[in-house]
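First the structure, in the form of structure tokens, and then the observations on it.
Omission of a single protein chain aside, the complex is shown with its protein chains in their original locations.
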Amino acid sequence: MRRLTLIAVPYLWLLALFLVPFLIVFKISLSDTAIAIPPYTPTLDLAGGWAAVRAFLSQLDMENYIWLTEDALYWKAYLSSVKIAFIATVLTLLAGYPMAYAMARAAPEWRPTLLMLVILPFWTSFLIRVYAWMGILSNEGLLNAFLLWTGLISEPLVILNTNTAVYIGIVYTYLPFMILPIYSALEKMDDSLLEAAEDLGCSRLTAFWLVTVPLSKQGIIAGCFLVFIPVVGEFVIPSLLGGSGTLMIGKVLFEEFFNNRDWPVASAVAVILLLILIVPIILFQRNEQKQREAEGLDVFPLSMWSR
Amino acid sequence: MAESVFAPWNDPDEKPLIQFRNVTKRFGDFTAIDNLTQDIYAKEFFALLGPSGCGKTTMMRMLAGFETPTDGQILIAGQDVANIPPNKRAVNMMFQSYALFPHLTVADNIAFGLKREGKPKDEIAARVAEMLRLTKLERFGARKPHQISGGQRQRVALARSLAKAPKLLLLDEPLGALDAKLRQQTQFELMDIQEKTGTTFVIVTHDQEEAMTVASRVAVMDEGRIVQVATPADIYEQPNSVYVADFIGDVNIIEGTATPGSAGYDIAWAEGQSAFHAKSTRDFANGQRCFLAMRPEKVAISTDEPDARNKIAGKIIDIAYLGNISTYHVELPGGRMMKAQTANTRRLSRRTLTWEDPVWLSWTDTAAVMLEG
Partner (left out) sequence: MVSLTLGFAFLYLPMIILVIYSFNESKLVTVWAGFSTKWYGELLQNEAFLDAAWVTIRVAVVSSTIATVLGTMAALVLVRAGRFAGRTLFSGMIYAPLVMPEVITGLSLLLLFIGIGLDRGIVTIILAHTTFSMCYVSVVVSSRLVSFDQSLEEAALDLGCTPFDAFRLVTLPIIAPAVISGWLLAFTLSLDDLVIASFTAGPSATTLPIKIFSAVRLGVSPEINALSTIMIAIVTVGVITASLASKRASTRQQAEERAAMRTS
């Protein structure tokens, strides 16, 4: 009885406020736009009984999805989102791995401080961190002022409102998500493994490739998922740092919904986005579950906060 | 004389405190306890001994109420405990990890169970003080578990589990985390406390020396079954199987065939070697396969041929000097190895025996136990 209550309360909450909303999104994506409140049709009238349900179902169609394939904007936005997320994930990995590695190799008494320095930006507002780059990257911004002063350039570079600014913003805001799981994997590594590898004839570099990298694989995978999945649907970064040429589906969805008030199309956009992400999300969840069951090793950086 | 010996298991009028009746416990496909029946009497210090995975911990957890038998019954003081949850049993347990509550002081840890009973405050305080005294922890009541040493933690765990004066105390590898010296000392303390409080103790251990030291009876377990239950002396001197003989202490096992002869049996053990002689309480048929189990300390070693019924020549391959005793590994003709032990009673013994020396091994007819398998 007690166990049932314990399971039922969070379960029902998540069903009602996480799963059911998705079903509603799916339903509305099959509806038509209308000038009404709410701005779509048909609406389900349960009071009408079975006939009303049948009538309701017969009015659903794939029109919005067909519309999505016909308008190049949408599939270009999907492709570009995935491309940007992929490149940004690789960049974040390239920036994050050396940091995680250096942290794990640092003297033990320094590690908690370094860890705190990585976690600190986490607690600061995401919005503010993205905003901070606006003043730096603009044409009259500090970066250009600095580069002009050094004489490296004679004309200000256009960085803000381009994809470059978006990449900088993503790497900047998501870097801790990459560092922490890799660090947590590397920190557990026994130094004598590297000594053993060298003893058995590896050079330092081959020891790194053959021992360190495979042992931090779980951390790398977790870090990449933690960056890639949310970035595909990112809204704040492209809208503040990106320009008119930056096509990202999160921004398209937001504008479709708020500016065009086209709820069915926005819903269809969300359904397709979810379909694109469902495979990475399931892989991510499997990876987490596996880690958890194997000796409670935590690759998810959140656990760092509970120490 | 007979009254002074504590042996309720030999008294048919004595009622057992704990009865396992055909208890089986399965976890999925794995059978942890296999149709086990065993009685344990009040005031016993009963040891469950065996390698890991033999089911000893499962037996203990069933007594505590953390596991329920798949089949069969467990009775405590005549009452079937199947439906009694752990918090309603007059049984307490001392955990292998000690499971001391890290956020409570030593005194609060000891008082924990008493507070659950809703006893008056002064009564609890008095009992806690008594327990601290019993375990010699008077000075540490206000400390937290991380502020005391391993040996002290062990005593807190004991005090906490004894505070409610349970009918039965279960000890799961209670000394496993202590170093060898402290362990020995603590073994005697445990026996002392058991005697003082008159509580029935059931201890789970994989350490045969510990079981032998503390227990009134030892149950040797293997694969969910009890192989032998007996006093420590009987387990050592009268093992009922090769498994028990081999598990407890050091032993030489020689396989052979038995032939009834004058005053015992002749055991033919190798082609071209004269038979060994042994007395046995068990009966063996003519030509039956048997195992001779012989403790190394009962095998004498000498350079000259001794005048004994059982003797054999060999060559010293290895000598293990352990301070108080030395163990000689002797190779017999045909390559078989045999161990013999001598006590080093003199400080500077003349090293008469050394590697590669030809020696004689000998033993009496009653030194070896004949086993069926």
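What to note about this one:
So that you can tell them apart, the chains are marked A and B in the order they are listed, and the count of residues begins at 1 in each.
Convention: a residue touches a chain if its C-beta (ideal position, glycine included) is under 8 Å from a C-beta of that chain, and two chains touch if they have at least 3 such contacts.
These numbers were taken from a predicted model, which means no experiment stands behind them.
Within the full complex, the residue among B:6, B:27, B:66 or B:355 touching the omitted chain is B:66.
Here the missing chain is touched by one residue of B:93, B:267, B:316 or B:340, and it is B:93. Seen across the whole complex, the unshown chain contacts chain B at 64-66, 85-88, 91-93, 95-97, 99, 101-103, 112-113, 116-117, 144, 146-152, 160-161, 164.
Panel shows chain A; residues 2-3, 6-7, 9-11, 13-15, 17-22, 24-25, 28, 38, 95, 98-99, 101-103, 106, 112, 114, 116-121, 123-129, 131-136, 138, 140-142, 145, 172, 175-176, 225-226, 229-230, 232-236, 239-240, 250, 253-254, 257-258, 263, 266-267, 270, 273-274, 277, 280-282, 284-285, 288-289, 292, 296, 298, 300, 302-303, 305-307 of it touch the chain omitted from the view.
Everything below uses one rule, namely that only the chains that are shown with their structure count from here on.
In whole angstrom, the spacing between the mean C-alpha positions of chain A and chain B is 59.
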